[in-house]
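With one protein chain withheld, the remaining protein chains of the complex are depicted in position.
Now for chain A:
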Amino acid sequence: MTAVAVTGMGILAPNGAGTPAYWAATLSGRSGLGGLTRFDPSPYPVRLAGEIQDLDAAALLPSRLRAQTDELTRLSLVAAEWALADAGLDPADLPEYAVGVVTANTAGGFEFGQRELENLWSKGSGYVSAYQSFAWFYAVNTGQISIRHGLRGPGSVVVTDGAGGLDALAAARRLLRRGAQAMVTGAVDGSLCPWSWTALLAEGRLSTREDPDDAYLPFDSRADGHVAGEGGALLVVEDTEAARARGARTHGLIEGYGTAFDPAPGSGRAPGLRRAVTQALDEAGWRPSDVDVVFADAAGTPQLDRQEAAALAAVFGPGGVPVTAPKTMTGRLAAGSGPLDVATALLALRDQVIPPTVNVSCPKEEYCIDLVTTVRRTRLRRALVLARGHGGFNSAVALSGP
């Protein structure tokens, strides 16, 4: 399978909006986790979040879009605009159906949805917004991005919980193979409202600690969950030849992808992550020793950390590859973390530096994992990004530098 080029990135993360701010924060170990401010978290057992700061997405958009969008969609629109600008791609320069959109998200415009549920249940049916029919549903971001930039190529939306952002890249890659010239793809995700918080609490994977530097500790012996955040990345991916032909600058290549679903609970069969990794390597034509760094899913619960460490040890050997989780600085961004890690990995390959996993002083010994806890400068040519989703979704993307 031919590799595709990543030519644009739009990054929105709790520790930095825009690529330069995010990358500077990430290399300096500056976390964006803190007390939740979007609503009053005092009734809830979890009060930390990774919120996007220093950015008013609504102010960056035309006013008519503000009333009809959830914050998640506004952030997605900003990231898409930045990604296209970074790629130097004006869709108007390409044939009419040459550019499409594939996004992932987990819960749609959920805060908008809560607002309208409240209107319906407390005031009555006449108080529900005329925008509700398309502001909440999962397809909203692809639709709005397509409309804003006149992207008339194929469009799709993937929902596979936390693995969705990587699965969206894979779907976009298929559409390039079918003839699209460029795709806007990835995910900006996460929803911070009391109703989504209730769902996250029900999942039972959030840390209840109060100290933002002590709450999300993947692979640590003290791991007890994660911090939820908002953000992610939208990317422009192009057919490698098409990108070269238009003289585009390339951030790197997506060379391989793998996905595998965990067996039904209680089946006793092996979990899927190792297979996803192996598939991605096979498709890229790489041996395990070709991989210079792994951006881990880093769930932050003992059982899931153990599973991931076991998959890595099985493929790369104990401590066989440097592993990092800069998402310790952003929190887990639902479907957004995968594409943000792809963007981060490409920046790491560009600058030959592995960003750190912050706050973890010492990974659990039995995991046999070479966890990068401080910035590590080393020769980097190839990276692997992993993402998992609730219910058994596992995906992996193999990346090489430009």
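Everything below uses one rule, namely that a residue touches a chain if its C-beta (ideal position, glycine included) is under 8 Å from a C-beta of that chain, and two chains touch if they have at least 3 such contacts; residues count from 1.
Throughout what follows, contacts and distances are computed from a predicted model.
Undergrad: Among "LemA family protein", "Sigma-70 family RNA polymerase sigma factor", "ABC-2 family transporter protein" or "Actinorhodin polyketide putative beta-ketoacyl synthase 1", find the name that the UniProt record gives to the complex chain excluded from display.
TA: Protein name of the absent chain (UniProt record): "Actinorhodin polyketide putative beta-ketoacyl synthase 1".
Undergrad: Quick one: say which of A:21, A:117 or A:314 touches the chain that got left out.
TA: A:117
Undergrad: Among A:7, A:76, A:106 or A:359, which residue is in contact with the omitted chain in the full complex?
TA: Missing-chain contact among the listed residues: A:106.
Undergrad: Based on the whole complex, identify which of A:153, A:300 or A:363 touches the chain you can't see.
TA: Once the missing chain is taken into account, the touching residue is A:153.
Undergrad: Under the stated touch rule, tell me which residues of chain A contact the chain that is not displayed.
TA: 1, 39-40, 43-44, 68, 97, 100-101, 106-108, 110, 113-114, 116-125, 128-130, 132-134, 136-140, 142-144, 146-147, 149-161, 164, 167, 171, 174, 177, 194-203, 259-265, 267, 269, 272, 275, 334, 389-393
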